[in-house]
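For this view, one protein chain was removed and the others were kept in their places.
Chain IDs A and B follow the sequence of writing; residue 1 opens each chain.
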Amino acid sequence: MDFLRDPYTFVANRFQEFLTGLGLAPEWVLFISFLTGAFILATSAMLLVTMLIWIERKIVARVQDRFGPNRVGPWGIFQSFADLIKIFTKEMITPTGSDWLPYNLAPVLAVSAVLTVWAVLPFTVTFYGVNLSVGVLFVIALGAVGEMGIILAGWGSNNKYALLAAFRAIAQLISYGVPLAITMLIPVMFSGSMALNDIVLAQDVWYIFLAPLVALIFFVTNLAEIGRAPFDLVEAESELVSGFNVEYSGLKFGMFYVAEFLHALTVSLIFATLFLGGWRGPGAVEYPVLGIVYYTLKTSLVYFLIILLRASLPRFRIDQMMAINWKLLIPLSLSLLMLTALVYRLVFTQPHIVRVLVLLAVNGIVFGVLNLILARVEKRNSRRPLVAEPRPVARAESISSNTPVE
Amino acid sequence: MTPLQIVFLLVAAITLFSAVMVVSIRGMMHAALFLVLTLMGVAFMFATLGSRFFAIIQILVYIGSIAILIIFAVMLTRNIMDAEVASLNRGWWFFAPLALLIFASIVLVLSSWSAFATLRDLSSTSGENILEFGKALTDPNGFVIPFEVASVLLVAAMVGAVYIAMERRGGRG
Partner (left out) sequence: MLNDWSYVAIFTVISMFLPAAAIAIASFLAPKKPNPIKNSIYECGVETVGATWVQFKVQYYIYTLVFLLFDVEIIFLYPWAVAYNQLPLFAVVEVIIFILILLGGLLYAWRKGALEWV
């Protein structure tokens, strides 16, 4: 019964008892259990990616009225495993003149920057790697490590396209890092802690109800951070051939692919943690095993939304992407931060329902004002109506006079 | 030696090595990448000292923005991978002993200072307290003036940088 209620603690305790029974010193017991736990968690995250690729291909195919993978296994479920076996036997070409260490370090760094986030994610009330007291900042800091991976890839490849794409990617990632960090302040502010499990524990009301616009900005920012459509300028096939990873092949390219998919899942997990109450749900504290069910459901919802947006939206132009960030998201998120901080301070002692209603009203007003401003900007920058211009017709007189014939 | 000490010595050696490489290596981009490694090592030092907040800030600000700023600055210059330029100037034989002398005298002065030789017991205070830090930042009797001045300083830096960069491009925006 104890096992069914909380399998993680049960197994962890048995394992530690077993190690102590072997006569090991306490610090070695701790070290080995840390090592085992981290290894299992990281490996399962990596293996999950094969499933993610299958899910994504299937959903995108359905959106585009195709079948998607359907040959290997039932519903093509083993397609990713077949691809996995294949990619291990592909040749890894190293381009001439590449910088050896940066070139080979980049794919490793790209994956590890995403994977390490899993160390601080709370999966149930008892099942988390570590409840780091600076968890939120840790997540942002790992983004910086991922950026270094991209720089190394672009630099090490000895390719102009790769370098250009890497620097565009960095410009995109650091720009969207600003609203990301601002919006992550809001859950920290409400809960009074930067540790992710504490933020979940403090969410008696899901923070998406207290700050819906902030959650929306956080979601959009994360779309840009993972480099998915509509923000996939990083791998704009038509302009930059394939982005910073153009010179990579075989499993080294595969690692960038793994990093991208894992990043998409990881930001869904973080969104669910910060704004959708993480593992919280009826009975999740008494029966921690339920927590992982709720967490999976919430994460799947966010992940599904990300895939759906990827399948349906066209790509932004780079100047549009920068303008959205610097001229819309940053001023908006800073204004929302100030308003939320002020208003929430005033309704601090009220019951939950009053706080939610007041903050929803504030968000509604901000949204209305924003719409008015955007409508005015739109009117000022209104484009000419899309009609055909009169064109020169290929007649003898129009060629000689070089003027269009009406 | 405890495992922590071994790890500390290892990381310290890597940090010092990459710091030396930053100033001695020829390619400017490689120097910048070694700088990142050095900053990583410093972040690790903060972490082992039990200062989580500053370890994270070291990564976030120094690697996440300043190192990237430096790399962009390197990309703005010409001759990024030029091996012709010597990274040591001609007077190094004179200044290297001088630097060693200054280093030795600093070590000498510090070793005679009793507060430096005795380790303070930090085990009772569990690392730093971010809560107290946050309160002190906005406390009228605390650091509210430096806090507000910091924002003015940041704006001054932004205005200055934008002004210089936009003037270079020829013409006001």
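Following the convention adopted for this analysis, a residue touches a chain if its C-beta (ideal position, glycine included) is under 8 Å from a C-beta of that chain, and two chains touch if they have at least 3 such contacts.
Bear in mind the structure is a predicted one, so any value in this text is a computation, not a measurement.
Undergrad: Any idea which of A:59, A:108 or A:358 touches the chain not displayed?
TA: Residue touching the chain left out of view: A:108.
Undergrad: Hey, which of A:24, A:42 or A:289 is the one touching the hidden chain?
TA: Missing-chain contact among the listed residues: A:42.
Undergrad: Using the touch definition from the top, which of A:29, A:52 or A:137 touches the missing chain?
TA: Candidates A:29, A:52 or A:137; residue touching the omitted chain: A:137.
Undergrad: Of the residues A:76, A:102 or A:129, which one touches the chain left out of the display?
TA: Final answer for the missing-chain contact: A:129.
Undergrad: Out of A:58, A:228, A:252 or A:310, point to the residue that touches the absent chain in the complete complex.
TA: Per the contact definition at the top, the residue touching the missing chain is A:252.
Undergrad: Spell out, residue by residue, where the missing chain touches chain A.
TA: Per the touch rule, chain A residues meeting the hidden chain are 30-31, 34-35, 38-39, 41-43, 46, 87-97, 104, 107-109, 111-112, 115-116, 118-120, 129-133, 136-138, 155, 157-161, 163-164, 167, 170-171, 174-175, 177-178, 181-182, 185, 188-190, 192-194, 241, 246-247, 250-252, 255, 258, 318-319, 322-323, 326-327, 330-331, 334, 337-338, 341-342, 345-346, 348.
Undergrad: List the residues of chain B that touch the chain left out of this view.
TA: Within chain B, the residues touching the omitted chain are 4, 29, 47-48, 50, 52-53, 57, 60-61, 64-66, 68-69, 72-73, 75-78, 80-81, 126-127, 130-135, 137-140, 144, 147-148, 150-152, 154-155, 157-159, 161-163, 165-166, 168-169, 172-173.
Please note the rule applied: only the chains that are shown with their structure count from here on.
Undergrad: Any idea which chain B residues touch chain A in the complex?
TA: 29, 33, 36, 52-53, 56-57, 59-60, 63-65, 67-68, 71-72, 75, 127, 130-131
Undergrad: Can you check the complex and tell me which residues of chain A touch chain B?
TA: 102, 132-134, 137-138, 140-141, 143-145, 147-148, 151-152, 155, 167, 170, 174, 177, 192, 194
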